[in-house]
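Take a look at the following structure, please.
Apart from one protein chain that is not included, each protein chain of the complex appears where it belongs.
Per-chain residue numbering starts at 1, and chain names A, B and C are given in the order in which the chains are listed.
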Amino acid sequence: MRPTIRIQAEPFDSARETDALVAGRPDIGAVVAFTGFCRDEGGRLSALELEHYSGMAEAELARIVETAAARWPLSGATIIHRFGLIRPGEPIVLVLTASCHRREAFEAADFLMDYLKTRAPFWKREHLVDGTLGPWVEAAAKDEDAAGRWPIGP
Amino acid sequence: MRPTIRIQAEPFDSARETDALVAGRPDIGAVVAFTGFCRDEGGRLSALELEHYSGMAEAELARIVETAAARWPLSGATIIHRFGLIRPGEPIVLVLTASCHRREAFEAADFLMDYLKTRAPFWKREHLVDGTLGPWVEAAAKDEDAAGRWPIGP
Amino acid sequence: MRLVYFAWVRERIGRTDEEVDLPAAVVTIADLVSWLRERGEEYAYAFENDGIVRAAMDHVHVGPDTPVGNAREIAFFPPMTGG
Partner (left out) sequence: MRLVYFAWVRERIGRTDEEVDLPAAVVTIADLVSWLRERGEEYAYAFENDGIVRAAMDHVHVGPDTPVGNAREIAFFPPMTGG
């Protein structure tokens, strides 16, 4: 399984990524796609600014996918994470998992998101609708808890 | 929440369905998309034929979505299920769930697939590569078990 | 009352649907299955094993003890295999 991992400023096309994942693979029965979007937080935000640690981000995502692939029989996996200024309603992250059966695809996608949230070196900062720069988003304790749901971690 | 439920012979476009689900909804932070594909079962199948109970299929999918919406705070949900002859590699079913946060979207999509598998009136029949008609697919005990994972059922 | 059949239940019975007038003795879905079994070997074949064939009344899943009442349409079909 050779995963696709990309970190980019541009939006992505989840249908095209899914097509690429399943092309020529009639053994794949299930694909789970998670897309994370920028919320406006009740109209408070004009954008989120995503900073990342180039080099480590790619390496860490590759390690997270490797851990998932060792745990579930995946036919394929794709992670695309954007950086830069992202407006409410725009996608931030795409995680795709492909497997013969749905259980593995669901669990692996869920695991990838939990680990990505707590381990991939990305940081969000709020830009407010009044034109000012808001605070850096604080890490949610619930994300740490979610990553802790998986008995074997990377 | 007004779900989209469609039963159709034609393929679907998951990206377009996702766009429709999140358009004008900057409160949505997470969309989970499950796509089920026709497998070739090791090269044995030329197609799957999907029969359905028109009228009840739509009604049952609506009830399943209603049950999910009562349990998780969903911003939107889409189920599209195809019928007719479907070739290996082609999509059969799409389940989309949208929510503010990822946990609800993941759980609701997982639940919808489990219940759809055991309650929605669709039946699959195999068409074999040698040109003959294969058997009707038997219901998997693991699908019943999977639906039983959810303490409150429809 | 209209009866409809799907998948291998349809194939075994050899028809997609039919109109029937039920005798007063048919109260529940289970009674209806017993009555159908007596109508011919194609029905006996479709319902040969208890607890396999599922039923729906006016598009809602029902169990064997459900009274057929004034249902407009009752469906019989194998366990579902969609998705």
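Basically, a contact is a pair of C-beta atoms (placed from the backbone, for glycine too) under 8 Å apart; a residue touches a chain by one contact, two chains touch by 3 or more.
Just so you know, these numbers come straight off a predicted model, no measurement behind them.
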item: Visible contact partners (per top-of-document touch definition) of the missing chain; value: A
item: Absent-chain contact - pick from A:65, A:92 or A:105; value: A:92
item: Contact footprint on subunit A, counting only the chain that is left out; value: 36, 50-53, 55-56, 59-60, 81, 92-93, 113, 116-125, 136-140, 143
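Basically, only the chains that are shown with their structure count from here on.
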item: Reference subunit A; chain at largest CA-centroid distance; value: C
item: Interchain centroid distance [CA atoms averaged], subunit A/subunit B, Å; value: 23
item: Distance from subunit C to subunit A - Cα centre to Cα centre, in angstrom; value: 48
item: Interface hub residues of subunit C, defined as touching at least two other chains; value: 83
item: Residue list for subunit A, restricted to those that touch at least two other chains; value: 102
